Every structure is written in C-alpha cells, then in structure tokens.
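Note that this complex is displayed minus one protein chain, with the remaining chains in position.
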Amino acid sequence: MSTPLHTEPDRAARQGEREFLLDVRTQDMEVNMGPQHPATHGVMRILVRADGEVCTGAQPHLGYLHRCAEKIGENVEWLQYLPYTDRYDYLAAMNNNLGYSMAVEKLMGIEIPRRALMIRTICAELNRIGSHLIAFGTYGLDIGAFTPFLYMFREREWMMALFEKICGARLTYSYIRIGGVFNDAPPGWLSEVERFCDVFEEKWQEYVDLLMVNHIFVQRTANIGVIPPAMALDFGLTGPMLRGSGIDFDLRRDMPYELYAEIWKAGAFQIPLGKGERGQLGDCWDRSYVRVMEMIESIKIVRWCLGAIEPGPVIADIPKTLRVPNGEAYVGIENPRGELGHYVVSDGGKVAIRCRVRGPSFTNLAVLEELMPGALIADAIAIIGSTDIVVGETDR
Amino acid sequence: MLASATGVAAGETGGNAVDTFLAGVKPEFVPAWAVPLTAIAIGVGIAIALVSVVAMFSVWLERKVAGHIQCRYGPMRVGWHGWLQPIADGVKLLLKEDLVPLGADRVLYVLAPSIVLASVLAAMAAYPLAPGFYFADVDLGIFFILAMTSTTTIGVVMAGWSSNSKWSLYGSMREAAQVIAYEIPLGISLLVPIMVAGSFDLIEVSRDQAGFFGLNWYIWPWVNPFMLPAFVLFFIAILAETKRAPFDLPEAESELVAGFMTEYSGIRWSFFFMEEYAAMFLYSAVGAFFFFGGFESPLTWGAAKAFGDHSVAYQAAAATTLIVKSFAGVFLMMWLRWTLPRVRIDQVMTLGYKYLTPLSLLCVLGAGLWEVFLAPHLSWRNG
Partner (left out) sequence: MDFRGILDRLKTARVPGLLGADEPRDPNPADKKDKGRRGDPFVWVEPRELPAFLERCRDDERLRFELLVDLSAVDPSKDDPNLWIVVQLLSLAHRHRLTVKCTLPKAEARLPSSVPVYRAAQWHERECGEMFGITFEGHPDPRNILLPEDWVGHPLRKDYVFPDEYHGISCK
C-alpha cells in the first residue's frame, strides 16, 4: 500500500506503560477483515493494522458489491430504473423507491394524490422500523447477544408479510412508483397495520430491556467510537449518526417532504437525540439509542396516517413511456441510514442523462478511518456495527 | 464394581471385581501383567464413552435450549424432537474432508485437538460416577481435576498458532490470557468448601453432605455464610474457563469467525466441541459435589433407607442425582449463553484480576475465620 496508515500507537490507549517499553517496536500485524466476515454487514474488506489487540489503522476497501447502478440509470428508461433503486439499500427498499420517485416527480412537477402520499408514508415508516430492527438486532449479534436478533426478526417477519400483502414482495418492493404507488392496499391491510403497531409497542419494550440497558451491552458500546459534533459535520454524516452526536436535525422535520410537515404540526412524532446518557455524547450507545427510539416514533407516524387516510386514487396519471422534461433536480429524503439523495438530469428523453445516487452508507463509512485507530479489535466491530451500513448502498 | 482399576497399576495388589474376573478368564498364554492393563483399557473405554455420550446429549440440549429461548423449536426432524441430531452431526463430521491448511504447522495442528480432549479425559479419572463406581480413588481429587483441565489451554494455543491464520492467533491468545486469569478465582473459591470438608477427595466431600434426608448441602448459609458468594465466584470462573458466553471471546463468532477453531473442520473440530461440553459437565459436576451435595439427595437417602448402602439401587440413585445436578449447571450455562452479550477481553481481564481475585481471597479469609472461631461452637456443624 502506498498510502500510510496511522502508525503511531495511540498513547491514550497505552497509558500504564512505562517509557522504555515504547521503544520496543514489534511489527504491527495486518489483519484482513472480510470480504467475507460475519461482522462487516455485507461484502466489504477492512484492512486493519493492529498492535496486539489495539488497532493502529484501518483502511476500508469497497467495490465488492458495485453493480453499476448509476451507469444503468443512463441506459434504461425512467420507469424501468425503479427495481434498481430497491437494491441499493435493500433493507429499506421503500425509502429508496420514494427518493427516486420524488426526484423524478419534482422534475415533472406532478401532483401526487393524497391517499398515495398516506400509503407512501405508512410504507416508508414501516420499512424504517424494519431496517432499524435489523440494525439493532445485528448489532446485538456482533456484540454477542444472539437472542434479541431472533426476536426482532419475528417482528420483521410480520412487517414483510404486510408488504407481501400489499405489493407481492418481501424485500425489494418497487411499490412506490413515479406518481404514487402501484396499487391500492387490499381490504383489511390497514387494520392489520394497526394491529402490528399495537403488538410492536409491547415487543419494543422487550428489546430495550433485553439489550439496550443490559450492563454488558452498555459496557461494550458506551464511550466507544465517539464522534464529536464537529467531526460529524465535517464528514457529512446524516441520519442517526448525526443525531447520535446530539445534532438536532432530521429532514422529515426540518426540510419536510410529502406529508411530514402536516404530521409534525399535528405533534405526532418527536426526533430522538443522543444525549450522552451512558457515556460520552456521540458514542456507539447513543447511536443505537437513537435508532431504537426512532422505531417508536415511526409507529406514531403510522398511527397518524391510519387515522387520517381516506379513500381516493393512488397514482397520478402518467404515460407508460415517460418522457421527463428537460432539467435537473436533487431530492434528499431521510433514509433509515441518513440522507438518501437522488440527483437526476434529464434532456427531455426517455432515458436519464445522469442518475446520481447519494447513498448515506457511503458517506457514513468514511468516518471509520478516523474512529478505528486506538480502538481494540472488539471495539472495531462495535464501531462498524454502529455505523449501520448496508454495503449495497455503499457500493451501489 | 470397577473400583480401583487403576489402583492396581499404582502398585496395589489385591483384588477388585474386574481384576479377579479377568484373572479368572485369562487364557494360559497371556502373561499376568496383561490383566491390569486390560482393566485400565476398559476404564479408559468407559471414560471415552461417557465423555462422548455427555457431549452428544449436550449438543442436543444446547440446540433445543437455544431454540426455545429464541422462540423456535430447534432440531425436530431427526428422531422425536431431534434427539438423533447429534448422531447425524457426528456422521456428517466423520465424512468430512480431512483438511490441513497450507502453511500450517502440521504436527501441532494435528496434535492440538487431541491434547485438548485428552486433558479432559484425564480429568475424568478422578471423577466418580457413583459412590462405588470410580476410575481411580485419588486422594487429590479436585486438585487433580483442576490441574488436568488447565492443560487444555496448551492445546488451544497450539491450535491457534499452528493454523497459520491471524484470526486463530487472536482467539488463542485471548483464550490463554482469559484461562490463566480465571484459574485463580476458580481455585481460591473452591477452597471454601474444601475447608469445610477438610478433604480434596470428591467422594468424601459428597459423603460429608449426607444427612437431613440428603439435603445437608454446603451451600446453605448456616453451614458457612461464605459458601454462597464462593459459589457465585466459582460459577463465573467456570464460565470463563469453559469459554462460554459471556466470556466466549476466544471463539467469538461474530468477530473472529470461530477464533482458534476457524481452520478446523470435521472430526478435529468435533474434538474441540466435545472438550467444551465435557468440560462444562465436569466443572458443573465439581460445583455439584462441592456446593450442592454431590451424590446426596432425597432420592439417594430413600434408596439407602430402602435397599441398603451397598445395593445397586443406591448406586443408581446416587449416579442419577449427580447427573441431574450436573446437567442443571450445564443448562444454566447454556441459558446464560443465549441471554447475555459478550464481554470484551480487557473487561474480562479486569473482572478476573481486579474483582474476582480479591473477592475470592476475602471469601477464603472470611470462611477460614468462621471455621476456626465460630464453627466449633455450632451444634449442627459438630454432628
């Protein structure tokens, strides 16, 4: 490697050591985490230079899951690109569909029917819950708690069953289309969503008791991977990574899109923030805390929508072969992982000129190079888990 | 029945059932020294069979316990509720390809699992299955068991080093550090019941807890109030010794793939697993002997009352009691594994050296003072 990793051992991590031992420079070990590794949340390789158990440097190597989404965006028609959007952040596919559809709708300047907006919001928030369940469950798995993962998957199964009823797919939905949603909810779906909300609130309390406040979990995640607010802004972090460091910003409230302005005004949800309750502000525990609390806030949003939804059309009138007017637009929405941005450029034709995807996982991952030096290997796992990356989105 | 099979090899002459039986059926051309050797071989065979059965049952129990804690069933297909699953696993492992990684130190790689399993089997020698059914009447009982189970660390370090993989090395280094750290509280906390019993021998310790319908166990606070804290320390120490969660860093699945066992597959890997479950059973049995009465329980007392002290029924009741108590401990260890997250290695070491060791020393001090000054004046201790 031509670029130097951090080679100086972190003095803070070796506090008790007497002076003369620091002259003994044994060779640092270079360990390879991945591409196949249970804790890297996907196919990603991190080259770790370690002095015993202490990391002295880390270099992520990406591209194992690069599937040329942006190039494909320039070669397929507007509507045909939608299934590709599902597949970058495959754990929150509804949100990806939403982001892309909103960008194209902005360029087209069409009005979305109210019922479609309601259903979109319900689906996006349910998917946010599903995504956070996996984020938190697999984080527990990385830390060594095997059981909460399975309990969370139990709820996620129900969520996926709900989505299967509405659009036929469990993971990659292609349901939120340009102009609205593909089809209306089948009869009984909305009441089942309501039942899901009721059951989920009880189960959520179980997860908090079992994992969130467990002393060993707190010991493993508090004061680890601290991201000070200034670093968070400098690295362009968004989503729970930003809010975990105490910065109060959420696109749903501060730059609202779809119905969120209305929902916020109705006081239906709050924005959870990391407060440094169990350690320093901006540590791994705070980020997990934000994700866990966001699940309950999403339930509140879903309940508001269930209360306010009314019958009506679910998709605007769009031609089968879409020609998007000349222009360019950027739309950033609040994905479970951060700001998902779609920058689309059109010249009036059937195919996009450019379809740039700003994946939050890509930007969030960069902070790893800064956080890992000085951490123990076990902490490195905790830090990677707390960034909640999906390699599909990191690589696109 | 099998008493003192190895006692003969240690120089004792004189009969025991097996020796007399073998001497009786021995053909002419077989020399006399073959008899004790055959007796030893039979003993070893029984020990291996015992360890294998315990391991197989523990594998099934682990998977069922894990399943039910996680709101699912666990193995259900192979036999009634999957009781044949370990046999299926064993057959699969036997049929796997015998791999040695490129660049691995071949000798150490092959030796490591054997050393690990042999240590646990050796520890079995001092372990009585029933009051009259033991492999060796070793006065040093518990001391011997602790010593032999400690030698598994050598095998683990060999495994990690010889695998030619940095992740395995991490696992074995952590294992060595962890086991060494927790040997101290393990041994010291056991001193409390040893002081009360006055002996290392497991059968003596068990016999001392007879009385009051077989419930006169050491754990009760009126025997010695420091027993309960000693047991808690002992239990935490055995969790660390057997590398079970929350101390399962050496084989931390989500971090090191499988730690020191990463490069092992097939039968070699199953040796490590057999050792883990056998060690769990063994330590749990030690805990049962020293804190929970060993062979004594109302069942044993009843059998002794009804059929007499030397009857087969008494031996069977005693053995059953011990096995139930040991598996209760094993079940508790499994329950903890699926509930608690993993503790980080430096936190493990902090806990071991900074908290458990001083606490166990305090326990011993307190228990010793109790024994010397208060116990002689207590009527229930002088009975």
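In this document, chain identifiers A and B correspond to the written order of the chains, with residue numbering beginning at 1 in each.
We adopt the following convention: contacts are C-beta pairs under 8 Å (C-beta built on N, C-alpha and C of every residue); 3 or more make two chains touch, one makes a residue touch a chain.
As the structure is a computational prediction, the values presented were derived from the model and not from experiment.
Which of the visible chains would the unseen chain be in contact with across the whole complex?
The omitted chain makes contact with A across the full complex.
Out of A:339, A:379 or A:393, which residue would touch the omitted chain in the full complex?
A:339
Which of A:31, A:107 or A:263 touches the chain that is not shown?
Of the listed residues, the one touching the omitted chain is A:107.
For the chain that's not shown, point to the residue among A:170, A:203, A:300 or A:356 touching it.
Of these options, the touching residue for the absent chain is A:356.
Just checking the interface: what residues of chain A touch the absent partner chain?
2-3, 62-63, 66, 68, 70-71, 74, 106-109, 233-236, 238, 247, 249, 254-255, 325-330, 332, 339, 341, 343, 345, 347-348, 353-354, 356, 358, 362-363, 365-366, 395-396
The criterion applied here is as follows: only the chains that are shown with their structure count from here on.
List the centre-to-centre spacing of chain A and chain B in whole Å, with centres computed as mean CA coordinates.
46
Under the touch definition given earlier, write down the residues of chain B that touch chain A in their complex.
66, 69-72, 166-167, 170, 245-246, 248-249, 252-255, 257, 337-347
State the interface residues of chain A toward chain B in the complex, per the touch definition above.
Residue positions touching the partner: 29, 31-32, 37-39, 53, 140-147, 150-151, 154, 210-211, 214, 216-217, 219-220, 376-379, 381.
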